[in-house]
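Have a look at the structure below before the remarks.
Note that one protein chain is taken out, while the other chains of the complex remain in position.
By letter and in written order, the chains are A, B and C; residue numbering begins at 1 in each of them.
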Amino acid sequence: MYLRATEEVPITLVDFDLVNPFYTLRPIKDTLENLGLKVIAWGKNTFMGLGEASSLLRSDMLWALHRKGNIVFDVGYGTYGAEIFNLLEDNAEGRLNIFGVVNICKPLTSTVTGIVKYVKEFGKINGIINNSHWGDKTDITIINEGIIIVSEASKILGVPVISTTVEKKLAEKIGPADFMGNPVWPLTLYMGNAYW
Amino acid sequence: MSNKKPVEGEKRAFLTGNETVAWAALAGGADIMYGYPITPQNQVMHTWSRIIPPYNRKFLQTEDEISAGFANCAGALAGKKSFTATAGPGNALMQEPQSMAEAMRIPAVFIIQQRGGPSSGTVIYSQQELTLTTYGGNGEGWRIVYSVCNHQEIYDYTIKAFNTAWTYRFPTYVMGDGYQAELREALTIYDPEERGIKMVEPQPMVGMPGKPGVDRPPVHLVNIYSLEEELYDVCIKYQMEFDRISGEITESEGKNTENPDVLVIGHGVVFRSIHEAVKEMMKDGLNVGYFRPVTVRPMDVKALRNAVKNAKKVLVAESSLGQLERQIKAYCYGLTTPISGYFLPGMGIVATDIEREVKALLKK
Amino acid sequence: MAKIALAGEGGQGVQAIAQIMVNAAFNEGKNACYLPNFGLEQRGGVSLSFVQISDSEIGAPKFKISDIVIALSKRAVVRTKQYVGPDTIFIYDNTRVAESPDYAARKILGIPATDVANKELSSRVFNIIILGTVIKVTGILGVDSVKYALQESLKEKFLKNPDLKDLNFKALESGMSLVEEVL
Partner (left out) sequence: MVQKRPKIPDGWFEDSKPHLFCPGCGYGIIFKAVAQVVDELDIRDRMIYGIDIGCSLLSYNFFNFDTIQTHHGRTTPVIYGVKRAVPEKMCLGIFGDGGGYAIGSQHLVSSALRNEKIFCILANNTVYGMTGGQLAPTTLPDQKTETTPYGKKVEEYGWPMQGPEMIAAIGSKDVYAARGIVSNFRQLKRFVTRGFQNNLDNRGFSFLEVLSCCPTNWRTNAKETWEHLDKVMTKYFKPGEINNPLEQKEGK
């Protein structure tokens, strides 16, 4: 499930947060493109929205599924949940893998019942990514707690945990899988610079 | 319509402050007033709407002060000398368009007749709108504010406000108060041109002659920016311009500011009492002086600091709880002269009050 | 310099006589200023006005202690107490206010203005009788200039009904002599 960008199978990231895009790909677009990724987002200098807050849809976002390789959409939150994908052109049933990213340090997803409710509201999904962390205060206790709570929610929901994501240094201590058997994805963080 | 001048020659007049504003605006060539009723400025609108018909000037009573303020901005954008008058909660509501006037360098004129606050306060009097008028709104206070103390000044500075606004393109204010608004007092009214005051011609910022896209490019005026950097550049540019012109705009007056034992500072109508008290005390041989800012924004900082530096003690007197004193202290940062305040929020201050306070300071 | 506070009920014409006084002063080339109270009181409360007439420059428009206080109703007597000092001359209408107030003033004078107006002249000129008393007590304005200012302010009424002019002038003079009796 780990994606790697190649010439033949590129990866395209799409900034598809339409509600409250204060953490966005906009400011780090150049950095990501230098890493070999393709990014569909308003660039810091090309952004002409004069916007109050809302990001603006662009047609290259709607037509992203026509691109070669793997396309990753970041959809943020929103009361419409998975319905946001209705906007996409040629979005045939089953073309998308929809993963709910949950963090037990967010109040709405801090408990098993919370996660179950949240994910159900989002709509039909294919897997959960356990992204439990407490910013730079993250420690192994929080990671372990996240693994237990998210795995339990995944059982109730009947959808697999796709991965437990952990910042690189901590991930090295845990190894390739966590104690519940979920794959561990080590993370390099860019989000610190992504505040618009 | 007659091209006759509203005021010919010099005329003695016995008017209220509000009537004086209206006559000054007429003589100063104001084209249009937008207003909304609030005491104690109502009579500005009453008088203006009554006296304008022979002179082809206009008046619109809007649905609220927000509208009056925005329409005032619009009139100026369209190249007309426009003004409004308000007070208290109306001034608070009008901060939104005042802030647009700062952001877009709109030469709109605002008359403020302060009433008591906070909230509805009283309809009578105060000096509690100093902070709001000089630094209100979500901005940096790029406003030019004349604080007047008598009817002659109301007349002179209302005329001057139009020239200042249209010369420098910052919103310009004449700030009085409820006492001055309703007070009836003598003054001389005149035609400014006959006195040799050259009235600045207004220029439109939109709707210039010619077909946009054919004879000239279209004008697209905005006050919102996408990036922090764009806004930063605008702010720095406007601040530099405001600082640059401040030297040409600031006005103040002082008496015995060389080495007084007590220097009294006050603005607006309170200065009348300060003036009277200092005159009396000087007659009695006391070494006291005064400093009075006429422009409360921008402040005549050089003259103020000089006067404060030379004084042994400073007394700031105002009909508010330290709104002027806070500004004075900020402007005088680094000076060691002790500054104290005599504050009567929402109350008038008379000369005997000042004398008593000054004498107490002298004894300490 | 004269500092005069006038107070009465709405409709008694307090503001009108204040205005006539300052207009007369203005015509005489004196410094004058007149500040009406315009608080919420102006609707149904005591109507107050502050008048200053002087040969020199006038400072604050409102004052704390009055040289002369005129109170024309019970409520006005109470409301004006704060303007009374040891040098104040306090004048009230003793037809409407039975008891003389015990204020620590220089003088307290009761004038039967309402009575005189109703019996000898007309209730409409009640305020002009008061104007006469103020003129007499202050002595700061010339009678002719007050008559001129009075005529100017009531010009249209006088045109419609020339008898009114006589009536008003009579009221003015009667006010002057009424106060002379008690001074």
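The criterion applied here is as follows: contacts are C-beta pairs under 8 Å (C-beta built on N, C-alpha and C of every residue); 3 or more make two chains touch, one makes a residue touch a chain.
What you are looking at is a predicted structure, and each value in this text was computed from that prediction instead of being measured.
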Omitted chain - touching chains that are shown: A, B
Hidden-chain contact residue, picked from the options A:3, A:35, A:57 or A:101: A:57
Which of B:198, B:220, B:283 or B:363 contacts the chain that the document leaves out: B:220
Residue of B:96, B:140, B:251 or B:280 in touch with the missing chain, whole complex considered: B:96
Of B:49, B:62 or B:287, the one touching the omitted chain in the full complex: B:62
Missing-chain contacts mapped onto chain A: 18-20, 48-54, 56-59, 62, 78-80, 83-84, 86-89, 91
Contact footprint on chain B, counting only the chain that is left out: 31-32, 34, 58, 60, 62-64, 66-68, 70-75, 77-80, 82, 96-97, 100, 204, 206-208, 210-213, 215, 218-224
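Here is the rule we use: only the chains that are shown with their structure count from here on.
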Intercentroid distance (Cα basis), chain C paired with chain B, Å: 35
Intercentroid distance (Cα basis), chain B paired with chain A, Å: 55
Junction residues of chain C, two or more chains touched: none
Residue ranges of chain C in contact with chain B within the complex: 19, 22-23, 26, 31-40, 57-64
Contact footprint of chain C on chain B as seen in their complex: 12, 14, 39-40, 122-125, 178-180, 182-186, 269-270, 272-273, 275-277, 348-352
